[in-house]
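Just one protein chain is left out here, and the rest sit where they should.
Chains here go by letter, A, B and C, matching the order in which they are written, and residues are numbered from 1 within each.
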Amino acid sequence: MSYEVEIGRGKRGRRAYSLDDIAVVPSRRTRDPELMSVSWQIDAYQFAMPVISAPMDSVVSPETAVAIGRLGGLGVLDLEGLWTRHEDPEPLLDEISELRGGTRAEVAEATRRLQRAYSAPIDPELVAQRLKQVRDAGVVVAGALSPQRTAQLWKTVVDAGVDLFVIRGTTVSAEHVAAAGAEAPLNLKQFIYELEVPVVVGGAASYTAALHLMRTGAAGVLVGFGGGAAHTTRGALGIHAPMATAIADVAAARRDYLDESGGRYVHVIADGGMGLSGDVVKAVACGADAVMLGAALARATEAPGRGWHWGPEAHHGDLPRGQRVHVGTVGSLEEILLGPGTTPDGTTNLIGALRRAMATTGYSDLKEFQRVEVVVSPYQPT
Amino acid sequence: MSYEVEIGRGKRGRRAYSLDDIAVVPSRRTRDPELMSVSWQIDAYQFAMPVISAPMDSVVSPETAVAIGRLGGLGVLDLEGLWTRHEDPEPLLDEISELRGGTRAEVAEATRRLQRAYSAPIDPELVAQRLKQVRDAGVVVAGALSPQRTAQLWKTVVDAGVDLFVIRGTTVSAEHVAAAGAEAPLNLKQFIYELEVPVVVGGAASYTAALHLMRTGAAGVLVGFGGGAAHTTRGALGIHAPMATAIADVAAARRDYLDESGGRYVHVIADGGMGLSGDVVKAVACGADAVMLGAALARATEAPGRGWHWGPEAHHGDLPRGQRVHVGTVGSLEEILLGPGTTPDGTTNLIGALRRAMATTGYSDLKEFQRVEVVVSPYQPT
Amino acid sequence: MSYEVEIGRGKRGRRAYSLDDIAVVPSRRTRDPELMSVSWQIDAYQFAMPVISAPMDSVVSPETAVAIGRLGGLGVLDLEGLWTRHEDPEPLLDEISELRGGTRAEVAEATRRLQRAYSAPIDPELVAQRLKQVRDAGVVVAGALSPQRTAQLWKTVVDAGVDLFVIRGTTVSAEHVAAAGAEAPLNLKQFIYELEVPVVVGGAASYTAALHLMRTGAAGVLVGFGGGAAHTTRGALGIHAPMATAIADVAAARRDYLDESGGRYVHVIADGGMGLSGDVVKAVACGADAVMLGAALARATEAPGRGWHWGPEAHHGDLPRGQRVHVGTVGSLEEILLGPGTTPDGTTNLIGALRRAMATTGYSDLKEFQRVEVVVSPYQPT
Partner (left out) sequence: MSYEVEIGRGKRGRRAYSLDDIAVVPSRRTRDPELMSVSWQIDAYQFAMPVISAPMDSVVSPETAVAIGRLGGLGVLDLEGLWTRHEDPEPLLDEISELRGGTRAEVAEATRRLQRAYSAPIDPELVAQRLKQVRDAGVVVAGALSPQRTAQLWKTVVDAGVDLFVIRGTTVSAEHVAAAGAEAPLNLKQFIYELEVPVVVGGAASYTAALHLMRTGAAGVLVGFGGGAAHTTRGALGIHAPMATAIADVAAARRDYLDESGGRYVHVIADGGMGLSGDVVKAVACGADAVMLGAALARATEAPGRGWHWGPEAHHGDLPRGQRVHVGTVGSLEEILLGPGTTPDGTTNLIGALRRAMATTGYSDLKEFQRVEVVVSPYQPT
């Protein structure tokens, strides 16, 4: 409520901060990076690193979901993507990676091609098959649906067996008003209550929105609103949720809900706009328990996007508000997550960087590191 | 009065915000975009969308005025433009679209060509003929004059029959002091009082200026001061009215005048600087009832500017302070206004984006959406 | 004193504003530009416009000093420039205009060539001859010396006959401490007291520095510290005096000194960094009585710099901290000052723009316009 400025006589607004606006500052003590614990646990599942892949076709195939799991993170399958619409999406992925994307006409053409590729129906058989492939590899299985499709597909998903259920939209609210005649919207609270698997849901970008999602019984809340590399929501919708502020707000909701619920700790998962290892560090510094990464993992040699990155917004039927972006390839998933780093630009050895940032500032686990001192100092690229 | 900063010991100034400085943030509830009402009514006229075309030759011909009207918006003819000076302006428009505009010499040459094209006298017959063409198509008829020409031409315009009368200048004040020997300036209050058609007048960029215009009896006030893509007033005149602040100030004047007048609601129409759908969203969020669009519509395949955009400032005789800018072509008027969008950059499906922004933040009509929460977070393009 | 921020625990600093940080906003009334008075008087001399040329070789030759005077401004000769060192500087000016300036090596080479050209001794005969040429043309005669040379050359200058005497350095203080063994520094107060012609002196960039200069008896104070297009003092010296703040501070000193002195009005002349007409408008809005223009006039077809612009800092013997910059040519001195404008970028018709800005905001003379409302809104170039 405080920290509002007057935009004009009839309107006030709060000053909000992006991750680029802030930086972590070193404090008194230093520690050895090896002493740092970067492990993370949600519900019954323990992870060696607080990294979740964004459920996007450019990032996660069944194979990369397994690979991420084996490296200690969590790979989430997009259950509305090419892998559940096409028996063999590889030729399509090849084709998409060869579409040009420079001029406005080329972008329009690529958009149309994506729209076509995603117009194929979702095949429940394939949903089951893709999840089974991950399960068979022995890693934690997670799949994501949009709120719109959850009512229709959740049973297929649960029957196929998932450990974690992700409901992810640009923005998800605990209460949704649907058009008359439209299918009744998902009652999140009831749905989560009845489901036997823990649910991660979002994005939410404000204290209130997050608090309401926490009250639905979710195990984790995704923080964000289309802030990632592949989104253009600020230009197209005028909507923007600067991440540093959003994470800190949702972390405050976590604390207040912890009290309100008598001890239920809902995980705060920053989702979007963390392309470099420094961004992961800052997200945790603002209060995140874990991060959901898109572009950062799309740069892997194994990534199905072959150096390109896109989200569902890029192929929306009548209001595309995301873009297929070229992110290039910098190394294997292992090099990106655990190093060794080969380039000094924050695209490799994300966990090593997180460890070092914690060591340098004297914190030894992620929960503590959420308290690290930060400064506001807008970034001035040279 | 508050929120002033000290520029130096002898001067204070208020912090003002542009649309780029702010963003809408999602709140708790979400709704289906189909449920959103984006309709707008001014005086007796109802529109399916809150969009008015800027009366500029690059945007509005009689044909595009009709097309915009049929799509649910309001097309306003520039009654001092090429269409009322030339029997057939098409060859001129062709020629203008082929003028080069890169170097300073080319801009000067283009400026001279525009000055010539606009030096032809306005033909009252053509004024009547162009308005009739729109009226015959069955859509709402609107024409714009500058304050300087209103005294001379208003009778022609009213006789030809307009539904809405627009008086538009870079800045229009309720009280104008003319040079001795010059024609007596328009008495806006008396003029509007005596006129039988509703008047939209502006630009105004401050609370006080807008309040005075509201007291003249205007049905709507245009908010802006040469903020559009085709203006260079900040560099040339040192004058700038950052739009977010200007709209919010004028919206406050609307509220105060509503009380003062015992219930007269004067519409606030943001005019200038809204090139992307996100800007339209933010203008409404700051308090606008409708938006007047120039560059955004000049990008239509039907636009008479053929991919170029310019305003009257570009051909001012001795102080040109606008520029012919190349905006390109992105789709039909229908695609730009109603979609489907083909590019994710905010240039198409403006109304779809507005609907979605409202749905995402849980507001169901434009008036409500004026209360949506916004944040201040300067845009950092990458 | 207020408006200070804490830079760190051991240091506070005031927030200062450049002209780019601010803009004039239109207020209620508008007026006809023809009604505006832009005339300016200092001591016994009346000018049709508040424009003084910067005494720089790229801007002022005896011929352009006369031309500027005839147009209604004041041309100030640099009495330590090429025109008082060389019988015929035209071949040198030709040569300088052909020096390349892209790479660091080319800049170094050009610096060396300038250093050579300015190492020729100043010839008192030429000083007298150049001033006489201006006097013979019947316009106000003004010449500038640096503080370092004033003791040595002032008698030559006064004997040759000047109407206004300008003492101009990067920074000039009322009190200067010289090295032991060095010539005794100029006692400004005594010098001005004894001189029969009015003195304009500067730069000063703060309230205190300006107040002290005013107390020396100066008729006008130049505000600035190497802020112009041809300076690199921020990078080289770390010194910068953002102009909006500096002008407003010095205008406050003028007001306080007016009271302290029982009615002596010392003119505040903004000097540096006003390349566009909008900058001139903003300088007056911050409190300037007149402006000293360099780059803006160096763009004239008649300018001796032939499209290039440089100051004395560019050829300093061991610490060059200015640069020869290419400003191009946009029109005649008359077009630049009085129009008609041919380009909409603020480089032509400076006085027309000033008139229009005053008219738009409802002020009718320069003194009144110093009170116009301004906003703080950092410029975001696209």
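The working rule: contacts are C-beta pairs under 8 Å (C-beta built on N, C-alpha and C of every residue); 3 or more make two chains touch, one makes a residue touch a chain.
Keep in mind that what you see is a predicted model, and the values were worked out from it rather than measured.
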item: For the chain not depicted, the shown chains it touches; value: A, C
item: Residue in contact with the excluded chain [from A:A48, A:A128, A:L195 or A:V374]; value: A:V374
item: Options A:R12, A:R31 or A:R215, residue touching the unrepresented chain; value: A:R31
item: Contacting the left-out chain in the complete assembly, out of A:L145, A:I167, A:A204 or A:A246; value: A:A246
item: Residues from chain C at the interface with the omitted partner, ascending; value: 5-11, 13-18, 20, 104, 107-108, 111-112, 170-179, 182, 205-206, 208-209, 212, 225, 232-242, 245, 313-314, 316-323, 378-379
item: Residues of chain A in contact with the chain not shown; value: 2-3, 15-17, 22-32, 34-35, 207, 244-253, 255, 276-282, 285-287, 328, 330, 339-346, 349, 352-353, 356-357, 360-362, 364, 373-377, 379-380
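The rule we apply is simple: only the chains that are shown with their structure count from here on.
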item: Category of the chain touch graph - line, ring, star, complete, other; value: line
item: Degree value of the rotation bringing chain A onto chain B, based on Cα positions, nearest 5; value: 90
item: CA centroid of chain A to CA centroid of chain C, Å; value: 56
item: Euclidean distance of C-alpha centroids - chain B vs chain C, Å; value: 39
item: Residues of chain C engaged with two or more neighbouring chains; value: none
